[in-house]
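All remarks here apply to the structure that follows.
Shown here: the complex without one of its protein chains, the others still in place.
Labels run A, B and C following the written order; every chain starts at residue 1.
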Amino acid sequence: MTTLDPHSHPGKGAATRWMQYVHGHHWRSQAEEFDGCKLGFWLFLTTEVLLFGGIFCAYAIFRTLYPQAWAEGSHALNWKIGAFNTAVLLISSYTMAASIYAIQTNQQKRAQLNLIVTFLCGLLFVGIKFALEYVPKWSGYFLVWDPALHHHTASIIEGKTALFGLFQYVDGYGGKRPGALFDHPFAVDPHVPLWWAVYYCGTAIHAAHVLIGMALIARVYFKSRNGDYGPTYYAGVEITGLYWHLVDLIWIFLFPLLYLVH
Amino acid sequence: MSGHEHHHGSYLTSKGSLFTNIVDWATTVDHKKIGVMYLFAILFMFFLGGIAAIAVRLELVHPVREKVVLTVSGPLVAPVMNPSTLTTGDGRTFELEPGKHMVRWTEKDGTEVRQGDTLTIPAGKKVEVLDMKGKPLAVDGKEVSGTFAAETRTAPPTAGVKVTSVVSGQLLPKVFGKTDASIAEGNNIYNRFFTMHGAIMVFMVIVPSIPASLGNIFLPIMLGAKDVAFPRLNLLSWYIYVLGSIFAVVSLLATGVDTGWTFYTPYSSTTDPHHWRVVFMVLAAFILGFSSILTGLNFIVTVHKLRAPGMGWFDMPLFVWAVYSSGVIQVLATPVIGITLLLLVFERVFDIGIFDPAKGGDPVLYQHFFWFYSHPVVYVMILPGMGIISDVLAVHSQKKIFGYRAIAFSSLGIAGVSFIVWGHHMFSSMSEVASTVFSALTFLVAIPTAIKVFNWISTLYKGSIALTTPMVYVLIFLFLFSIGGLTGLPLGTLSTDLHLHDSYFVVAHFHYVMMGGTIMALMAGLHHWWPKMFGKMYNERWATIAALIVFVGFNVTFFTQFFLGTRGMPRRYASYPDEFAILHQVSTVGSLLLLVGFVIHALVFAQSLMAGRKAPKNPWGGLTLEWLADSPPSEHNFDHEPIVTHGPYDFDTTVPPHWDPKDYPIPAENLARAKADAH
Amino acid sequence: MTMTTRLATLAEDPTFKWWMRTPAATEFGKDTDSMYMWLWWFCVAWFVLLMGLMCWWVVKYRRRPGKIAQASTSHNTPLEIAWTIVPTLFLVYIFFRGFSGYLDTMVAPAGAIDMDLIGKKWSWELKYPKGAVASETAVIGQQQVPVWYIPAGKAIRLKMVSNDVIHAFWVPDFRVKQDVMPNRYTSVWFKVAEPSGQKRMPEVAPGSFDATSKVKVALSGVPYEDHWVFCAEYCGDMHSEMAAIIRVIPESAWNKWLEAAGEGSLTPEQLGELMWKTQCASCHTVNGDKNTGPTWKDLYGSEVALSNGSTVLACDDFIRESIVNPQATIVKGYEGVVMPSFAQLSNERINGIIAYMRSISAKGGDDTPCNKSEKK
Partner (left out) sequence: MAHHAPASNTDFNELDPHGAGSHGQHASHVIVSPLQLRAVLAILLFFTFLTVGFAWAEQWAVDTFHITLPWWVNVYGAMSIAVVKALFVMAIFMQLKYDNPMNSILMAFTFAALAVFITFTGIDLFNRDAVIAWKAGPVQPGGTGNLVSYPYGPPAAADTNVVDAAKQRHLKKLEERLGSPQAAMLEFERQRAENSHAAHDSHADHTVNTASRSRPRVGRTDALDSGTSPAAPAAPGHH
């Protein structure tokens, strides 16, 4: 670990707006400001953890009350998708951290590349979640490229497709919805709708956080292209990174709870 | 960072045309201006909530909502209820059957008949028999009349009675032009009003009141900082507050919600099924939570990072300590209400069932979610008030606060314990095990609170006490808060709580704590810092008179409610048995006194703003840093960053800033003693 | 302190009657009372001490111009420790005393008589042994509330469940309260002393519904005491009308009453009227006024406009369906009002309601449209 000397990296190229950065007038120094921003953001992260705390609490309570329903619901999820998505998020967390490293060492192009990869990973995560999990479970329509589709060959209703043939309807698969919206014909335990309520609330709020994180990453990407960040000023990237890691952190718990622990 | 040109003038100084002024205020990142905007927004919501409170109190003047009195005004006509035998005048008998026959007979005019009641015709009374259409029944061309052999019952009369009086108690429906409202409709209006009162007062007034207004203005100044840590975030949190309030007002304009401010499921998830009002109100609380989180977060970072040189943690004014502690609670507890309200919205919109027993969910789980936030937030409400009391008390008795560290740590202690006592709101709905655990933990909170009160009162000892309006409010606070705190004991005690839970005793208790505590502290702080905030003095005499009226009005309003509670009056009742009427009426009179008191206060403040005497820089002789600044402070608070050389309460050894040492002759023995203490 | 001495102290305490309208009617309630009064004097002592010091010092150390307060100590560790520990000890005592009273309140003794209590918007339904029906009602405001007969000196345990939202069963005179939940059973118990003849509430208006003679005989000349039952958990529009009266009578009289008060002793119309008073009156009037639900006056045999635009004849079948499955058809103008199902009512009771509705309808005579349609 090295502590950075802010004067050892003269700006390379034109994008050196970061060198002109002047900290807020009410801060005693830029280092103080950076520290303060981080402290503030960590405080914000604690609120995020406790926000999900509600979901975790509901999960824990109802799992203990209705273990059969939880087992049944968990079995309806495909652990492969969950594991793949976990890997995607972990990799994106790495690239996010790597982009901070690159900024700290003033490797602007590398930083931007890492940000792009992080953004794409987020997109992949949400895309998979939406196209391979939400849509089929909710409606019974499978993406035609979904590898899970071949398990359901006999239940496919030919010709019943949606969105220009991109989605194929499988009879009796959909309807796994929360609460009163529940319409899955093969459920056994009466409390399965409750499981789907917790599943959808947990993962949807998480997915919303992924989207917010992606927006933040897009923002720092464009600011970075503008030369706003460099070795002495990168608070924006740093807190975006913290947010992104928290999203990852939540998923690290959601994944085994929803997909594995049955 | 634009917009930070150094102005030497006051932060209130006008900058140009009305329009530029409005834009300047709307886009300001100056913590003082944001604090002032918060102050007026909160006072406006306090006004709205107060209107609702008065409406609720006026409605309760009459015990019952509607008591229609019918009196006999002619021959009574009513269907018979049981088969009976009539003996006609000529000795024949006639069988009457329910559903076929009505009878007509006379009673004395003016006899009272209860609406909807069946009637009894004594044997021997002369009656005429009618068919169900009301035509006299004729047998063999002769109308049937005679007397019953035994007493006979009839359904409520269809004719022969008139409404002689409609006892009022339908105040609110009448105000809204619904003179023919049914009991249920009338009750419903009442329910919407008390919900409006509770929701506004909790979410929009008491939670943000002190931290967001006085805290915003004075926390940075007391720390010697130029601003809060994140000024733009501060402005954002004000706008979020306004947005949340707009959501709430929209729901109120659509005639409001009838859930109570606690939104207990399954009532809140099933009431008002075809409307969005509940969702709007819930979203309002959800949005206001964000505002609260951002404010708390901002203050915590400010305290950690922006203290003036020389100001260690234990050199901070106790107000700062208290706001800091409440910030911790805001940050840790508010997200849980966020997810709770979000789930409640999902419950209403998508029927997800987590809190709905009909779908396998659990309504008491909602209560746990709700109180995990809402109990700690009680301390968000009261801690800053306690901070104000500590500061104002010390300044106006020019006495070092007794047990500084004990007060500071008890703030943190209260913040910590507040997270493990929420179950005492649910003794009658929880498992017995949980009730016992929560009751034991609840008593823990009493200890740091008691310590604070002891410290405050000890501070008076050998002080130099000036009975200014802020100090009068401090004494009022100590009086009312002691009652509020002590009446918490029977509520935390399991056996007595089973009687008092959800009764008016609880209503009185939390009003003593919330209003007698927080609002009285707010009034103390408002008067204490008014000269600093606006550079004008207020009329001391009228302010003190108003304070005394508020004090009397408050006790008349709420002490009676303790008696109501122990005698068995449940809360949230639109009507009640007559025996509670007198106490309710006394309470209503008290609430009107309170109204008078607050109106005088408003006039005093208005007079001060328009024609008040210019305030000196340090009218009370305070030692904390805000008294170093101008009145009102300049845009950046201080000309130079202040360096802290004395403690916030070293009155016995320090001449207050801007005071002439001649007016403050420090006894030599004080200095000697301080020297001795230092060694 | 033994129970007797505690009670003796209570009776002598002049402030007791400020707080409680009467002494508690139950044993555990008396303990609660003595706990409460102990706490009251405990609070008074602290309050007087604190406020006394405050007032004394405010006067004594009032500001004198030109004089600065003498330095005095700003902390005193032994004092601070003392005033932390002393209240703590008191609090420990208070907790344990409250806890022991709580156990007495929660745990029903062996041999208690079980009754079911069902709470619903907005009425209570008590199920007696042997299907007995309490046929008296009293009036609060305009509201009919049921009067329940309860034997003195016998432990009664109510097993409670709610039909819809959360309610709470509270008898202030018994000093007990318990929430009534829609998804689980909760219970309260009480054992009330013999009626002393001492009034516990203002005389309720005598229900004009007189029971049949057997019941009357069973109850004639019997001393009784009345106690309010309230719903203490906010449950909607008629929350404040969701009340009942517990009328405590000697056990011997209660046993006789139980025998006499079988449902068979009432005519269908009487039974129906009783059902209306105890179960339906919070939403339906019988005098033509509009309330939460449609009025029953002249309903029977009339054409009812439904929310789906059609009309239906209010005959027996329609009424029965509206009782058992209220959401099947909604009367026009009452959309959004969710009437709970009363499917638990016995056939006799439903028939009684229909008979009662018929008796208060102008179209309820022999030549009702309903009869005509039946004849077809």
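Convention: a contact is a pair of C-beta atoms (placed from the backbone, for glycine too) under 8 Å apart; a residue touches a chain by one contact, two chains touch by 3 or more.
What you see is a predicted model, and the numbers here were worked out from it, not measured in a lab.
**Q** Looking at A:127, A:175 or A:227, which residue reaches the missing chain?
**A** Reading the full complex, the residue touching the unseen chain is A:175.
**Q** Touching the hidden chain in the complete assembly: which of B:420, B:467, B:545 or B:674 does that?
**A** Only one listed residue reaches the unshown chain, and that is B:420.
**Q** What residue numbers in chain A mark contact with the hidden partner chain?
**A** 1-4, 6, 22-23, 25, 28-32, 34-35, 38-39, 42-43, 45-46, 49-50, 53, 56-57, 60-61, 64-68, 70-72, 75-76, 78-80, 83, 86-87, 90-91, 93-94, 96-98, 101, 104-105, 148, 151-152, 154-155, 171-173, 175, 179-180, 182-194, 232, 241-242, 245-246, 248-249, 252-253, 255-257, 260-262
**Q** Counting contacts across the full complex, list the positions on chain B that touch the omitted chain.
**A** 1, 4-6, 304-305, 307, 309-313, 332-333, 336, 353, 357-360, 362, 364-365, 368-369, 372, 419-420, 422-423, 426, 430-434, 437-438, 636, 643
We take it that only the chains that are shown with their structure count from here on.
**Q** Which chain is in the middle, if each chain's centre is the mean of its C-alpha atoms?
**A** Central chain: B.
**Q** Weigh A-B against B-C on C-beta contact pairs and write down the one with more.
**A** Higher contact count goes to B-C.
**Q** Taking each chain's centre as the mean of its Cα atoms, which chain lies farthest from chain C?
**A** A
**Q** Could you grab the centroid distance between chain A and chain B? Build each centroid from C-alpha atoms only and quote it in angstrom.
**A** For chain A versus chain B, the centre distance works out to 40 Å.
**Q** Taking the mean of the CA coordinates per chain, how far is chain B from chain C in Å?
**A** Those two chain centres are 27 Å apart.
**Q** In chain C, what residues contact two or more other chains?
**A** In chain C, no residue touches at least two other chains, as defined above.
**Q** Mind pulling the residue numbers of chain B that touch at least two other chains?
**A** Where chain B meets two or more other chains at a single residue, that happens at 362.
**Q** Applying the document's contact rule, which stretches of chain B touch chain A when the two form their complex?
**A** 1, 4, 220, 225-231, 233, 293, 296-298, 300-301, 304-306, 331-336, 338-340, 342-343, 346-347, 350-354, 356, 359-362, 365, 369, 636
**Q** Could you list, by residue number, the parts of chain A that touch chain B in their complex?
**A** Checking each residue of chain A against chain B gives 22, 24-28, 32, 35-37, 39-40, 43-44, 46-55, 57-58, 61-62, 65-66, 69, 178-181, 190-191, 193-194, 197-198, 200-201, 205.
**Q** Please give the residue numbers of chain C that touch chain B in the complex, ascending.
**A** Residues 18-21, 28-29, 31-32, 35-36, 39-40, 42-43, 46-47, 50-51, 53-54, 57-58, 61-64, 66-72, 74-75, 80, 83-84, 87-88, 91-92, 94-95, 97-102, 104-106, 139-144, 164-166, 168, 170, 172-173, 175-179, 181-183, 201-202, 205, 208-210, 228, 230-241, 267, 269-270, 273, 281-283, 285-287, 289-292, 335-336, 338, 355, 358-366 of chain C touch chain B in their complex.
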